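Left out: one protein chain. Kept in place: all the others.
Labels run A and B following the written order; every chain starts at residue 1.
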Amino acid sequence: MTISTLTFTDLYTEVQQFYAKQIHHLDGNEVDEFTATFTEDGEFSHTPDEIPARGRANIAAAVHHFNKRFVNDPVVRRHWFNMLTVEPQHDGTIRTIFYALVVTTRPGGQPVIAPSCVAHDVLIRQDGRLLTRSRRVEHDELR
Amino acid sequence: MTISTLTFTDLYTEVQQFYAKQIHHLDGNEVDEFTATFTEDGEFSHTPDEIPARGRANIAAAVHHFNKRFVNDPVVRRHWFNMLTVEPQHDGTIRTIFYALVVTTRPGGQPVIAPSCVAHDVLIRQDGRLLTRSRRVEHDELR
Partner (left out) sequence: MTISTLTFTDLYTEVQQFYAKQIHHLDGNEVDEFTATFTEDGEFSHTPDEIPARGRANIAAAVHHFNKRFVNDPVVRRHWFNMLTVEPQHDGTIRTIFYALVVTTRPGGQPVIAPSCVAHDVLIRQDGRLLTRSRRVEHDELR
């Protein structure tokens, strides 16, 4: 399918699958595969009041740094996205907004569901594939 | 795209984006934009055992009345929908069923996720746009 024949329906569905794969990589601790879903110069602002990570290497470093807290605390984390809007822009970028929750489960425990966030992404298509050029995450408990 | 070429796939996807925008308005306290996603004579039965709000003005009033409880209790509320079925009817209306959860976060706090509901909508297409003609919300804790 060429871009010229890509309908909104195709795009919305492609974004859903793209996010599912991206998050399976993140939650599966496949950090390189996760950062490969960002553009080379991608920007990831995942924690408020911190300078955004820029570029795949820095995004990978930020994820590894964040995950250090779990070294002696084995958890399974699952990111859930919902209420997704997809808005193609005239410049060829695609803006999305979606809600996010993180579901954290410890061995034998019940899931803890926090924080609640809203994310604003800019996606682009490169060599036929969607990539995240920037992600800004706002935390509900900090508003 | 004319209605005659609208496939089920297109419709299902359109409903997903429609609900995402509708809920971003509701959770963003954009009450007029939210009520504009209902038909002029739309019906919204959001709380059991209360008479449904009929018409955009009454739906707006119901939302404002509901939100009064948060005047001195700053919260961010996010409605999550899931497990959506979309069923076009012979009369041109579209019936949907979906699960809903409300995620409520207070400053510095963890999200509280309640209630759990199932919603039954009737959607229609007017001037090319989807609108909610009626919504009936059932609460799991009251069954």
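Quick notes
Operating definition for what follows: contacts are C-beta pairs under 8 Å (C-beta built on N, C-alpha and C of every residue); 3 or more make two chains touch, one makes a residue touch a chain.
Predicted model only: the values in this text are computed from it and were never measured.
Set against the missing chain, the residues B:Ala61, B:Val75, B:Ile113 or B:Val137 yield one that touches it, B:Ile113. As for the chain not pictured, it touches subunit A at residues 1, 7, 9-10, 13-14, 16-17, 19-21, 23-24, 76, 78-82, 103, 105-111, 113. Subunit B residues in contact with the hidden partner, per the touch definition given at the top, are 7-9, 12-13, 82-86, 97-99, 101, 112-116, 118, 140-143.
By our rule, only the chains that are shown with their structure count from here on.
Once the centre of each chain is set as its mean CA position, subunit A and subunit B turn out to be 26 Å apart.
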